[in-house]
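Note that this complex is displayed minus one protein chain, with the remaining chains in position.
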Amino acid sequence: MTPAAAHYTSTGLDNKKLAFWAFIGSECLLFGSLISTYLVYKGRSVSGPTPHEILNIPVTSVSTFDLLMSSLAMVLALAAVSRGDKVWARFWLGTTAFLGLVFLGFQYYEFTSFVREGLTIKTNLFGSTFFTLTGTHGAHVAVGVLLLLTLLVRSFQGKLGPEKAINVEVTGLYWHFVDVVWIVIFTVVYLIQ
Amino acid sequence: MPHRYFLVALGVGALLATTACSGPFPQSTLHPAGDLGFEIDRLFRLLLWLAAGVFVIVESLLIYVAIRYRARPGQPPPPRVHGHTLLEISWTLAPVVILIVVAVPTVQTILRTQRPPGAGALEVSVIGHQWWWEYRYPESGVVTANELHLPVSRPVVLSMTSADVIHSFWAPRLGGKRDVIGGRTNRIQFTPDSIGVFLGQCAEFCGESHANMGLRVVVQDSATFAAWIADQQRAPAPPDSLGAAAREGLEAYRRIRDPASNTCIICHAIQGVSGGLMGPNLTHLGSRSRIAGDMIPNTAEGLARWLRDPVAVKPGSKMPNIGLTEPEIAALVAYLQSLR
Partner (left out) sequence: MATATQLSAPHDSGRSGLWSWITTTDHKRIGILYGVSAFVFFLIGGLEALFIRLQLARPDNTLVSAETFNQLFTMHGTTMVFLAIMPLSAAFFNYIVPLQIGARDVAFPRLNAFSYWVFLLGGLFLNASFLVGAAPNGGWFGYVNLTSRQYSPGLNIDFWVLGLLVLGIASLAAGFNFIVTIINLRAPGMRMMRLPVFTWMTLITQIIVVTAFPVITVGLVFLMFDRFFGTTFYSLAAGGDLLLWQHLFWLFGHPEVYILILPAMGIVSEVLPTFSRKPLFGYAVVVYSGALIGFMGWGVWAHHMFAVGLGPIADSVFGATTMLIAIPTGVKIFNWLATMWGGQVRFTTAMLFAMGFIAMFVIGGLSGVMHSNPPADLQQTDTYFVVAHLHYVLFGGAIQGLFAGIYYWFPKMTGRLLNEKLGKVHFWVTFLGMNLAFFPMHFIGLLGMPRRIYTYRPELGVETMNLVSTIGAHIIAVALLVFIYNVWRSWRRGEVAGNDPWEGATLEWTIPSPPPDYNFTVIPEVVSRLPRWSVTQMKAIPDVPPEPIHVPGGSYWPVVAALGIIGMATGAVAYALWIVLLSGAVLIFSIYRWAFEPFEG
């Protein structure tokens, strides 16, 4: 089956994909600024809970693993859509979204327990930088989950054939990017203290 | 068309001429009165000559090209020249050379002017406020505002911070400016080499009355400076030695008002009378030549105008208009003028 009338492009890359890479470049600067601020303010809170006291590495490691597994599911989803396998496409898209929601669930649990333990976004430099950085990441995950669920619904409507694989591919790029950003955050915030 | 450029050049020359004479320009950066100012001025003049040279070359080329190569009727199409590598390399390297010539004295000047101060330097703490300058002399315990006295030919180190927003301390004839930032101590050091009064003002936008945050630096010979220090250290005259009007003024100063924030003693300090820290220390207010951020002459009329309505004089002023009566104002003026 020939790919649907792909518009001629000078590089051979689909416009959406190229736009997406430019977007990722931009997002690198966004997260880079947030992470740099976190690092600049590390250890400079004058009061309130410190990372050492409050971060839960074992639990966060589980959620990190969950996000990594979701990237695997995403790869499998793209493969399924590309070969026109509706059943597995829906399964893997749903799994990816589900694992994303699990990650968000872990984050919700973490945020609420921190608040209970006395760390809010207003408490100190650590609170402000931590919640803003990880919250921005979480918002990106949430958008990703929305994208995945949209694709899932389209699949159920029969509108996600192999000719639409580009949309899944771009969503996958987004999802993997968000995952990579999390690896960096996990390392910088949780592991290196 | 070329005539325009010459007119501009003439204008430039004329303006330069006016500034070359050391006319009445009290905040001029071109008439340094201290080593820091001289260092900077030296670099500036090097840059100015280089810039003038580049300006003349480039603008002349532009004018030349416009005249020489203007289109005339009946010309064949010009040859298609796309580039010339050697030429392009030369005009890339030439600026590099010029910049290196500039960079060397620049880095030397940076290191020289920012090197840690010597042991004998006079230290003054400068605290920027909206919209006035606080000075504290740790050596002698003197606390004053807006008018900074310094001895000539002695290195001075200003250690500066802000009590509120970012300001910038700038007395142009004595050298460059340095920002005054909360949570941070910035230092600027220089040695004034001329006796005189040097005006300055805040140079970092700091709110409504940023324009009204002036300062003056009074550079004196060592004897006069020592006398000034002694005067500033002396306690104010006891109340019974004050004249009748001044004693009424002291009463008005101490009066508790409603709302409480209208009470002078809450914000101001006068040795032996009050300890407020929000506004300038008034213990020796009578010795200063101007008030209100170096904005108004320190005369009876100036003081009265300020007391009558500070906010009208200095928009946004934290010192409120407390509705003083004219007799109160006259009394206060008498009292404040007695605080020499």
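As written, the chain order gives the labels A and B, with residue 1 at the start of each chain.
As a working rule, contacts are C-beta pairs under 8 Å (C-beta built on N, C-alpha and C of every residue); 3 or more make two chains touch, one makes a residue touch a chain.
Just so we're clear, the structure is a prediction, and the values are computed from it rather than from any experiment.
Contact with the undisplayed chain is limited, among B:Thr109, B:Ser125, B:Ser194 or B:Gln337, to B:Thr109. Interface with the hidden chain, as seen from chain B, comprises residues 1, 4-5, 8, 11-12, 15, 19, 23-30, 39-40, 43-44, 47-48, 51, 54-55, 58-59, 61-62, 65-66, 69-72, 75, 77-84, 87-88, 91-92, 95-96, 99, 102-103, 106-107, 109-111, 113-114, 130, 164-166, 168, 170, 172, 175-179, 181-184, 186-187, 199-211, 214, 315-316. Counting over the whole complex, chain A has residues 7, 9-11, 13, 15, 18-19, 22-23, 25-27, 29-30, 33-34, 37, 40-41, 44-47, 121-125, 127-129, 132, 150 touching the chain that is not drawn.
By definition in this document, only the chains that are shown with their structure count from here on.
Centroid to centroid, with C-alpha atoms defining each point, chain A and chain B lie 52 Å apart.
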